[in-house]
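The complex appears here minus one protein chain, its other protein chains still in place.
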Amino acid sequence: MTVMDNPTTQPHRHDQPVDRPVSGSLVEQFEYGLDAPICLTWELTYACNLECAHCLSSSGRRDPRELTTEQCESVIDELQRMQVFYVNIGGGEPTIRPDFWHLLQYAVDHQVGVKFSTNGVRITAERARFLASTDYVDVQISLDGATPEVNDYVRGPGSYDTAIRALTNLKNAGFSDAKISVVVTRHNVTQLDAFKALADEYGATLRLTRLRPSGRGADVWDELHPLPEQQRILYDWLIANGENVLTGDSFFHLAGFGESLPGLNLCGAGRVVCLIDPVGDVYACPFAIHDNFHAGNLLTDGGFQQVWQTSPLFQDLRSPQTSGACTSCSFFDACRGGCMAAKFFTGLPMDGPDPECVQGYGEAALAGDRIVPGASRDHSRSTPTRNQPVMLQLTRREDLTSPPVSACAENPLAGFLPE
Amino acid sequence: MVNDEPKTTEPEIAEIGEPVVTADALVEEVSIDGMCGVY
Partner (left out) sequence: MACAGCTEPMLDETWRLSPSVALRPEPFGALAYHFGNRKLTFLKRPELVAVVRALDTSRDVRAALEGAGVPAGEWAAYEAALRRLADADMIRPRSQGAAA
């Protein structure tokens, strides 16, 4: 693939801050923002075949305002002009969009590399062979347990098998270096070695990421998030085994334990990354799908580049942040006050500690008065299917022994329980 | 070979107020997976 260098395709920005340091560290430069994201997440659809308990995008039902194929192609064209080299495509489940494979090829043909995140449902042997023969495409399989019991508890019955089948197909097709992406929870933090072994078995690279209380995650966060002592276990494991393990820089809040983990150790939201959602809304990051972090809409606000470069929300994020009490903590330079999405969705103030602050300030804050914000958007299915994870069944009312009867049920006796 | 330029990989001793130029000041590798806020 020939790559052309286009130094003059970007418009000159007249609103660039004049106080950007000339030779600051890279992190300092990034905190002032860039003319284009380094990487971004693009959720193609809110439709999903699964109903994971902790879904960050509250996916399930397709939004009727989803971008059309042509609109998606225009987005890719713009990403190419902006020289965004790499996009992470997710959802919902992106492969259930009928035009997914076309858009994948379109992106690759327009100098935009793709990693797509999937539960594996459409990764057949044939698709795996196609992927193995295509350059500039990476595949990331979601898995949240090294065993069916642990995984399916949050992702639904059969989801472990689906993921393994996809990994098997990819391996057999000669696809090299797929990713297995794990959200670390209270229940799977004991399985880190097993996850690594799984990755090795399928010729894949393990990726561990942080559970954020975002989307449906807000409802299950109290039960699922790692306990303080488990964070230490995770941190120690990453220090010892992390050379071949990716993290998406999602554990920079653990830098308070001592040594920083590899990565920028920086909240990238609105500075080096952002989210494009299925209807063209742009958010600071995929864990912050809420009006408070909504930067604009690429259909109504002049396109993605316009939103990225001129959104007031992003300008705000690219100015020095006030971090309140955290700035006096000796670990602030390392943890930077943690994850703003984690703070927001647990009702903690932005200028206070992360809810999982390793120094314990977060626990104290959680015990105080707080108001947890409701979700701005919920694309969850209104009636559960057979894919509903056990966890969601158990956290619903205990007196329910079966899913609620659909309003569309034809049998007049549906739901009738004789005494 | 006569050469006026110092041949060294050590950073130059800086004049007061001048930043020292090292390879680290010029180039930095970043992991494509190393940015928070991405799937």
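Annotations for the structure displayed:
Residue numbering begins at 1 within each chain, and the chains themselves are lettered A and B in the order written.
The rule is simple: contacts are C-beta pairs under 8 Å (C-beta built on N, C-alpha and C of every residue); 3 or more make two chains touch, one makes a residue touch a chain.
Please read these numbers as outputs of a predicted model, since none were measured by experiment.
For the chain that does not appear, the touching partners among the shown chains are A, B. Within the set A:Y86, A:Y153 or A:Y202, the residue that contacts the chain not displayed is A:Y86. One chain is missing from the display, and on subunit B it is touched by residues 4-12, 21-23, 25-32. In the full complex, subunit A makes contact with the omitted chain through residues 1-5, 7, 10, 16, 20, 22-24, 26, 29, 32, 34-36, 38, 83, 85-86, 111, 113, 135-136.
As a convention for this text, only the chains that are shown with their structure count from here on.
Remark: subunit A and subunit B have CA centroids separated by 34 Å (rounded to whole angstrom).
Subunit B meets subunit A in the complex at residues 19, 25, 28, 30-39. Taken together, the subunit A residues at the contact with subunit B in this complex read 23, 26, 38-41, 86, 88, 90, 115, 117, 140, 181, 207, 246-250, 252, 262-264, 266-269, 272-275, 284-287, 339.
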